[in-house]
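See structure below.
Apart from one protein chain that is not included, each protein chain of the complex appears where it belongs.
So, chain A:
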Amino acid sequence: MSSSATTSPVSLVDMPELPLKHILSYVGFRSLQSLRLVSKPLCQFIDTKKLHVQIDYIKIKTYQRGVELKLKSCGLVSHLEMKMQGEGTNVSFGDKSRYYGNTDYLGFSVNLLKYVFNTYTVHTQKRLEYSGGEDSTFLEMFQTFLSEQRIILRVFELSFRGFEQQAVRFLPFFDSNTLKSLIFNWIFIDELNFDLMLLEQWKKARFLFSDQKIFRVPIQHFGHFETANFYMQNITAQDLLHLKEKYTQSPVFSIANIYCERSVSPDQVYGESEENEWIFRCSDPNYALIIDYFYGYYRYCRTHISDTTLSAFE
């Protein structure tokens, strides 16, 4: 932390500001917390210089009277659990625990996240995992903080377990250009709702895994995903034509697994097939689209032409 570059350093704290910032940006979140306890000048430097920190994933799990936070940075995981206990909060971290009287566990948990985002410039996270229940209080408090601080989460993958309306409110806090993968594990089947599909974060995502929820929206809302796994209530002839058209034209489509409660007979749309398998040429002559159907399950797969029976007729 030498203010001028005139003498060689004998220890880390003698470093000029630029190299020290460089070093501390590589150590990871957990090591930064350890370094804060080593020396007061270093603690002050870390707390006041808005250092860059790479976070690989953040996991937030809320349950009845408790919140679990997990944060991984540079290969090291920090794990905390806040539980309501009497009038206060019991905090477990590592192999230690501490009790805070007259402290709300939700406020305490949100304050920890506030500390992370206020103290550091948090860089792209590979994954943010949220798992909550019916009570949205924690999520709303976190969203209020993000909104007030104008923080946009730059996350590659969001894994969300909760209600659709919670997801609709949470997704706008993610940078739509960074967010590529959506994993939804719904805990309630909502009524017909298009709100999610209208968000940029949905429209720009490339991978979708949606479990348990049966969608009752037009299948066109799913055609842009390169890899998709989802449930539909009903698949019509128009839906099948749309998917075939979309997937054969797309240069990036990979695979889609679509489950449905009801479907028109695919023979009526794709032609008769004894083995319930159809192959169509893609607009790229090197690729073909293979469609398989088995009792309410469709599998669309873009495959290199040499791996299909079409190549035998070339």
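In this text, a contact is a pair of C-beta atoms (placed from the backbone, for glycine too) under 8 Å apart; a residue touches a chain by one contact, two chains touch by 3 or more; residues count from 1.
The working rule: contacts and distances are computed from a predicted model.
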Listed names "Exoribonuclease phosphorolytic domain-containing protein", "Skp1-related protein", "GTP-binding protein" or "V-type proton ATPase subunit F", with the criterion being the UniProt name of the chain not displayed: "Skp1-related protein"
Sole contact to the chain not displayed, among A:D47, A:E68, A:D104 or A:E140: A:D47
Residues belonging to chain A that touch the chain removed from view: 5-16, 18-19, 21-31, 33-44, 47-48, 52-54, 71, 74-76, 78, 80, 91, 93-94, 96, 98, 112, 123
